[in-house]
Every structure is written in C-alpha cells, then in structure tokens.
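As you look at this complex, bear in mind that one protein chain is not there, while each of the others sits in place.
And now, subunit A:
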Amino acid sequence: MTGPVLEAREVRFAYGRSAPVLDDVSVAVTPGRNLALVGESGAGKTTLLRLLLGLARPTGGAIRYDGRDLAPRDRALMREFRRGVQTVFQDPYSSLDPRQRVSGIVSEPLRSLGLLDGVPRDVARARVAEALRAVGLPEDAAGRYPHEFSGGQRQRIAIARAIACGPRVLLADEPVSALDVSTRVRIVDLLAELRETRGLTVVMVSHDLAVVAALCQEVAVLERGRIVESGETAQVLGSPRHPYTRRLVDSVPRLP
C-alpha cells in the first residue's frame, strides 16, 4: 500500500489569538481514493482545504506532500507540490478571467510553473487541446471567451485548467453546488472518470452528501474545527457512529 500523497498532520489554525478554526485535525489523501470534507458552515472545511492547498500555513502541525513537510523555502519541493496539487473553485462565473481566451486560461498553470519555457507553440497548443478533450469540451473552445459558455461548461474549463499540468490531487471547494442538478451529475461523472483515466484523486469540500456519496470513497466529518468521524464513505454515512454525523445524514431531504 502506498503512503498518502497529501496529508494534514495534527493541524491547528487560528486567526490571531482567537479560538482555533481547526484544532488537532489529521487527514490523509491516499492516491486513488477521493476524499470528502463534510460539515456545516463554520466547521473549518474550507480552511482545511486552503491549508492543503498551501494558501495558508497552519499555526500548529504540518501539511505533508509525498511524505515531506511543506516548507516554503524548499523551492524544489514547493514546485513539485504546486504541480502535483491543483484546485477548482465553487463559482465558475468568478473563477475564470473574463478577458482571457480559454486557451490562455487553461495554459496559465503551465506557464506559471515554467512548463512551457522553450516549448514550441504547437506543442503548447496540443497540451491545451488535450486538457479540453479530457473534460469533454470541443477543441474550438480554446479560442473562445468564458462568457460564451454555460455554467457547467465553465466548470469544465476550470477543471481543464487544473488538470493541464498533470496533477495528482485536485482540491475542489463545492465544485458542483452552483450547478443545476443535471449538470451536477455530469460534472460528478467527469471527476469520477478523471480518477480512472488519469489517476487524479479528488479532495472535495461539500455540503451535499449525495454528491459526496456518488464521488468519494472516503469522508471526514468536521464539526467546529474538529474531525468527529472519518473513514470509508459507505461506513461513515451508511452507519454513522457520531451523533453529529447521524444528524447530518438524517437531515438530507430524500425523494419520495
């Protein structure tokens, strides 16, 4: 069994001297096992995701990539980390630069990681085309602008941008909650497919337990900055042991 690709180990996070937003939180991302972070607003899900993404540093504990503690001064490690861990946000309307063509948006991580330095134009173009194909967008999408696309297609563009540099982990904060239900199903299917075809492991923050159940093999339940229950999704959500998890599961409205 391989070790975790990304890990939060006994992480603590607090703003100034106020009560910690996260306290003694540990989660491990196993390659090939999608992980969901669930809980209510204010539980600390998004903060944990930001720490895993390296956008903020924990006030205690460590974030580990490939078994090594993230250290902003270790530039080689940080480059590897940036390339290996990418992200998709909730709102496909605000997360894409309206003045850039899709080709520019999708190739942005490649450029900022220096992966296009000295690379011929047509090779760069081929990499963008490949990413767009992987998310099910037509090739001519590259020359168009974000406003020409629907919400679901925009989220596909955001996913194409995230996977263009061939990451191992995709961190996604509520990636489908802004979408209509039929579009939501298609994006969930796409993310599930990327796990199969590219070995891309998704770490997702979501309040939607049905989406979690459909996409993630593992789940960690957060309540007020602590993990109250974690493990296999079917186990945790199917027979919850913690009262908070039970309440969460019981609250989901079901179809008659």
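Quick notes on this structure:
Here is the rule we go by: contacts are C-beta pairs under 8 Å (C-beta built on N, C-alpha and C of every residue); 3 or more make two chains touch, one makes a residue touch a chain; residues count from 1.
What we mean here is this: contacts and distances are computed from a predicted model.
Going by its UniProt record, the hidden chain of the complex is named "ABC transporter domain-containing protein" among "Acetoin:2,6-dichlorophenolindophenol oxidoreductase subunit alpha", "ABC transporter domain-containing protein", "Glutamyl-tRNA(Gln) amidotransferase subunit A" or "sn-glycerol-3-phosphate transport system permease protein UgpE".
Across A:18, A:182 or A:197, the residue that sits in touch with the chain not pictured is A:182.
When you scan A:63, A:128, A:211 or A:228 for touch with the missing chain, the hit is A:211.
Check A:2, A:18, A:41 or A:197 against the missing chain and you find that the one touching it is A:41. In the full complex, subunit A touches the omitted chain through residues 40-41, 151, 180-182, 184-185, 188, 207-211, 213-214, 234-235, 237-239, 247-256.
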